[in-house]
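Everything on this sheet refers to the single structure shown next.
Every protein chain except one is present and positioned as in the full complex.
When the chains are written out, they are named A and B in that same order, and each has its own residue count from 1.
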Amino acid sequence: MTARALISVPPKTKRGEVVEIKALISHPMESGYRVGPNGTRIPRDIIREFACTYNGEEIFRAELSPAIAANPFLSFCTIATESGTLAFRWSGDNGFAATETAEITVE
Amino acid sequence: MQEAIRAIIGEAELRQGKVALDIPSLVENGNAVPLSVSVDSPMSPADHVKAIHVVNEKNPQPRVISVALGPRAGRARLATRIKLADSQKIVAVAEMSDGSFWSASADVIVTLAACVEDLQ
Partner (left out) sequence: MILPRRFCGWLTAAATLLASSVAAAADIPAAERRSGYEFMGRETRAMQDDDAANPGMLSVLDGEALWRRAEGPAGKSCASCHGEAHASMRSVAARYPAFDTARGRPVDLEGRINLCRTERQEGPALAYESRELLALTAYVAYQSRGQPIAVAEDPKTRPFLAAGREIFERRQGQLNLSCAQCHDDNWGQRLAGVPIPQAHPTGYPVYRLEWQSLGSLQRRLRNCFVGMRAEPYPNDAPEIVELELYLAWRARGLPIETPAVRP
């Protein structure tokens, strides 16, 4: 099964209002420091980058480390400038890549 | 952790203030500790937070997360969940558009659940 993402954008916003965006995605975020039952280290497998664009312009970017909890959750703010599309991209170890979009309606 | 902070701020001075770091002081499980950072800034094109960096003291690696912000953020705020290997200090550093660095820190105690799982 592919990674499941859950995005939260306020349903209706007013022009110029600062809104909170929440992004949650399923991913083990294996730190690379855990030891498995056979005594060997479980290899690192994390999301390393996350970026959000708003009608094509980047509004937020994050570099994640192994210290970010499994099923990483990120919340950040942006000014509701105009209606359009928020695009989310996650990438990381082992060629992991996921994208998600959400509409933002600005009155 | 100090080296990681030095790598972020270079020769600049690390000032206390403007940054609010919200993290529970006593954590039930170090696997998912909610953390939020907010920075007092107008977030205007002339005066805004460029980046927020979070570092830790006792995990195998000092870096926790680095985020890039700009005037479009409206408010300099970040929330996430982190892993803490042990009771330790967390430091959040805000990098401002004028090249200054501001920080706040918090001490966290990490407890663990009583009945541990048998890894099969």
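Throughout what follows, a residue touches a chain if its C-beta (ideal position, glycine included) is under 8 Å from a C-beta of that chain, and two chains touch if they have at least 3 such contacts.
Keep in mind that what you see is a predicted model, and the values were worked out from it rather than measured.
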Interface with the undisplayed chain - residues on chain B: 24, 26-29, 31-34, 81, 111-118
Residues of chain A in contact with the chain not shown: 1, 4-6, 8, 22, 24-26, 28-29, 69-71, 73, 75
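To be clear about the criterion, only the chains that are shown with their structure count from here on.
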Geometric centre distance via CA averages, chain B-chain A, whole Å: 17
Chain B - residues contacting chain A, complex: 31-33, 36, 56, 59-61, 63-70, 72-85, 119-120
Residues of chain A touching chain B in the complex: 18-20, 29, 31, 33, 36-37, 54, 57, 59-70, 72-79, 81
